[in-house]
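Could you have a look at this structure, given as structure tokens, before my questions?
Apart from one protein chain that is not included, each protein chain of the complex appears where it belongs.
Chain naming follows the written order as A, B and C, and within any one chain the residues start at number 1.
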Amino acid sequence: MSGNTLGKLFCVTNFGESHGPAIGAVVDGCPPGLPLGADDIQRELDRRRPGTSRHVTQRQEADQVEILSGVYEGKTTGTPIALLIRNTDARSKDYSNIADTFRPGHADYTYWRKYAERDPRGGGRSSARLTAPTVAAGAIAKKWLEQAYGVRIRGYMSQLGPVEIPFVSWDEVGNNPFYAPNAQIVPELEAYMDQLRRDGDSIGARIEVVAENAPAGWGEPLYDRLDADIAHAMMGLNAVKGVSIGAGFDSIAQRGSEHGDELTPEGFLSNHAGGVLGGISSGQPIAVTLAIKPTSSIRIERRSIDRAGNPVQVQTLGRHDPCVGIRATPIAEALLAIVLMDHALRHRAQCGK
Amino acid sequence: MSGNTLGKLFCVTNFGESHGPAIGAVVDGCPPGLPLGADDIQRELDRRRPGTSRHVTQRQEADQVEILSGVYEGKTTGTPIALLIRNTDARSKDYSNIADTFRPGHADYTYWRKYAERDPRGGGRSSARLTAPTVAAGAIAKKWLEQAYGVRIRGYMSQLGPVEIPFVSWDEVGNNPFYAPNAQIVPELEAYMDQLRRDGDSIGARIEVVAENAPAGWGEPLYDRLDADIAHAMMGLNAVKGVSIGAGFDSIAQRGSEHGDELTPEGFLSNHAGGVLGGISSGQPIAVTLAIKPTSSIRIERRSIDRAGNPVQVQTLGRHDPCVGIRATPIAEALLAIVLMDHALRHRAQCGK
Amino acid sequence: MSGNTLGKLFCVTNFGESHGPAIGAVVDGCPPGLPLGADDIQRELDRRRPGTSRHVTQRQEADQVEILSGVYEGKTTGTPIALLIRNTDARSKDYSNIADTFRPGHADYTYWRKYAERDPRGGGRSSARLTAPTVAAGAIAKKWLEQAYGVRIRGYMSQLGPVEIPFVSWDEVGNNPFYAPNAQIVPELEAYMDQLRRDGDSIGARIEVVAENAPAGWGEPLYDRLDADIAHAMMGLNAVKGVSIGAGFDSIAQRGSEHGDELTPEGFLSNHAGGVLGGISSGQPIAVTLAIKPTSSIRIERRSIDRAGNPVQVQTLGRHDPCVGIRATPIAEALLAIVLMDHALRHRAQCGK
Partner (left out) sequence: MSGNTLGKLFCVTNFGESHGPAIGAVVDGCPPGLPLGADDIQRELDRRRPGTSRHVTQRQEADQVEILSGVYEGKTTGTPIALLIRNTDARSKDYSNIADTFRPGHADYTYWRKYAERDPRGGGRSSARLTAPTVAAGAIAKKWLEQAYGVRIRGYMSQLGPVEIPFVSWDEVGNNPFYAPNAQIVPELEAYMDQLRRDGDSIGARIEVVAENAPAGWGEPLYDRLDADIAHAMMGLNAVKGVSIGAGFDSIAQRGSEHGDELTPEGFLSNHAGGVLGGISSGQPIAVTLAIKPTSSIRIERRSIDRAGNPVQVQTLGRHDPCVGIRATPIAEALLAIVLMDHALRHRAQCGK
């Protein structure tokens, strides 16, 4: 029942704190025989790494992954794959201030209410740094899905705060630090971020993730539906406040005659369903949207309380992403990969194929 | 790993098909000593029952629940509580037509792709009828949460298709068939539904659910966060295409200085977080929003295919809700109750209180 | 995490009390397309039913199973199969005496310590009656294993109290009420039981269960090993105090040169391993032994205490099996079937075959 494990057949158990000795994951359930090297994982980790543009935190982490088990002579063996990432840029400083006051909108407060004991350094376990093991595990799922079924998972940013980003081309996504599918809008995004940094404030974002070529038939009728597990995985990511599939919230105002995707012998004529019908994949692209809130660690002073309940003013200095959404794309891809692989394995168990 | 079980410590296993002998649930994990009678459950079931207004399907189901186990002399014993609801209005008719063609937007197609074998009668397992066991189980969770912590869970419809429903008062919610918190708008909703029925079409809706008095500290840091499990439960409900917490998708365009809820010694000054910070409850009301798509069974003819892949025109006659959102409020309440009770029990295990 | 669920992919959730309205199980995870009728299940239930010889309790239960879901037109659909057995011979009588004192060796005492609330009628949930849903679920697993892999699961009694029962032939097992594989010894067993009944006492037994034709490769390296899950299932059965695989406790005094089963191109030369090596099936017969304790409900007076802690003399009258081992064979077969099917499905997920 481990609360830090994602997946039921492809199980990712995440551990670590931002400034402890290491973070990592144990991936249990990967079938044997998958060609896998540290470079397969490193590639994805490098995509989410901080410090690669001026718009993200300047923490200098190598985020070098080590595969501790489950791989022999370049292939998975079917046993647990342990992934280790050492924390190398954990600056030693005095955290007593952070430990004693609560940032508005931050998990500081709720961790304290839940556990009493917590590691406050760099956000401890609530840090966005803990998405690295997720990305590492997701790299395995991505590779397996690609090899076994030709599934391709990609994502992009479709909105940065007030700025909507029209989709132009997948080809542009890798060419800018925002994962924007649109070269023309990048200067506007950069200008927006520069102003935001000057303001000492933060902003939200919208991310889209799509899985193509997932076969029809993955999922369950109710409760552990494919879309339910996707929603679980995505909402389990820091800062996510909303998840939708296909037409999502636009479905509210749609009529059935518009929303229901018609079929022809050549395939579906639209994809309002986002690739999931009745909790089970339809063979269409699985399309997921995330709403990401603005970071809670900002330079602007705000009202809060300390552990004794006294009123304080809180201002967060130091290295913090003004928009965690900027790095969310590879993480959301990893989460979608983990859920799809989990359901692919379930389907094999249930239906033998 | 049962895909038809919701919850990890408070476990609801759902079974049944729309036109089989019975539907029901086994609820495992309810602590001993909770006063419980069939009437506690029946009350909630009656709130979701079809046939109670002209805006919902006219299927005449008594939906009479029988408690088969786990209760002795009016109290739970700590052993599994089996809940049985017989299907009494399963009309015998020829389903070969439905069995052979696929309704656009319906699970018909994906069930067939997944299982090959399926029970097509009345939608089989994909029927909204299967929400009844969820509501029955949720009634137990609601009662336990209320008795153990004073938690109160309520919901309402905030939008019907294009019609937004401004919140006026909780007192109105029970006075109209839409669960609208607003008496004045009811005639407009009725007119809208009457026209929709004449059109033979269907429509989506937006539902809000709120849990008050949930203590701070329920949830987990990542993956099985409280909001993640809420998203899982809600997206596991038929027709839901989006879930959000607190400010939800509005968070995208919010700045951190606006979104982060300030604290004072008297409490939080706003609730953009929707009662969950870092995956753990903050003590504020837990506020959840659902986007519900229009029903796929409509009278309007649409293009589709049959099992042989031939093009067909599909038109669905018979008893079908033109807006499943109308009955979604008590179901969403039940789901929120199940998730909260599950996390309350997890918290007792983890933190001993 | 449901404590009343057996299996992780083939999940059997058991519910009910001896004298409540009904007992049953929900079986989630059975693949679609298995031909299944109530008679397939009834046949196994009839094998464990009380009242079929003078050596078992004379409770007259029809134990008629009803399939409530998951089967359509004689085939499983892949959705949960709910199985219902009504309690029809629950005699109404005054249980206040049983409710207030504790039978030596009985779960009375520990249920009271755990739950405070319990259903004392006929042993409530601790009754051997609750093995009926297990047998019903096991019938499904047996049939699937037979159809999918040709697996054959059989069991017999190898010892009744002090009387060892030499194995003669499988053909004899069904010809006597003891499941003894030996016709000649039956008169001795009958005489032993008759004397025991006159003494008002009870006795233990040893049961053997064997699965033939299970393919090599089912199981896991550690923790959820195939033998570990078998041990879990068997020790989860009422009155079982010991479980062993293959040579079992005889392994203690064996040397490696004797114990390790040699292989030749024609196969293994012995089966001390009992069909499991390193937690994974070897393709040899899987051989399991159970030690079953004597029933705790006996006519002989014994010292005990009441709920207030006062000393009392306890004597149990009424219908009770003097040797629960007599009916244990079909139950142990069912448990082995459930575990094997669970691991067969896991193996399909892991290794795709």
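By definition in this document, contacts are C-beta pairs under 8 Å (C-beta built on N, C-alpha and C of every residue); 3 or more make two chains touch, one makes a residue touch a chain.
If you're wondering where the values come from, they're calculated on a predicted model, not measured in any experiment.
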Touch list for the missing chain, restricted to displayed chains, reads A, B, C
Since one chain isn't shown, list which residues of chain A touch it in the complete complex.
1-5, 8-9, 11, 13-17, 20-24, 26, 28-29, 32-33, 66-70, 72, 75-82, 84, 114-119, 124-125
Please give every residue of chain C in contact with the chain that is not shown.
1, 3-6, 8-9, 12, 14, 102-111, 113-115, 125-126, 130, 159, 161-162, 196, 201-206, 216-225, 227-238, 240-265, 269, 272-274, 276-283, 289, 291-298, 300, 302-305, 309-311, 322, 346-347, 350-351
Contacts of chain B with the absent chain, listed as residue ranges
1, 9, 29, 31-32, 78-79, 221, 345-346, 348-352
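Heads up, the rule we're going with is that only the chains that are shown with their structure count from here on.
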Count the residue numbers both chain B and chain C use at their shared interface, divide by all numbers used there, and answer same if that is over half, different if under half.
same
Would you mind checking which chain's C-alpha centre is most distant from the centre of chain A?
C
When the C-alpha atoms of chain A and chain B are each averaged to a single point, how far apart are the two points in Å?
26
Between chain A and chain C, centroid-to-centroid distance (C-alpha), Å
45
Rounded to the nearest whole Å, what is the centre-to-centre distance of chain B and chain C, using the mean of the C-alpha atoms as each centre?
38
Counting only residues that touch at least 2 other chains, which ones in chain C make the list?
1, 9, 29, 32, 78-79
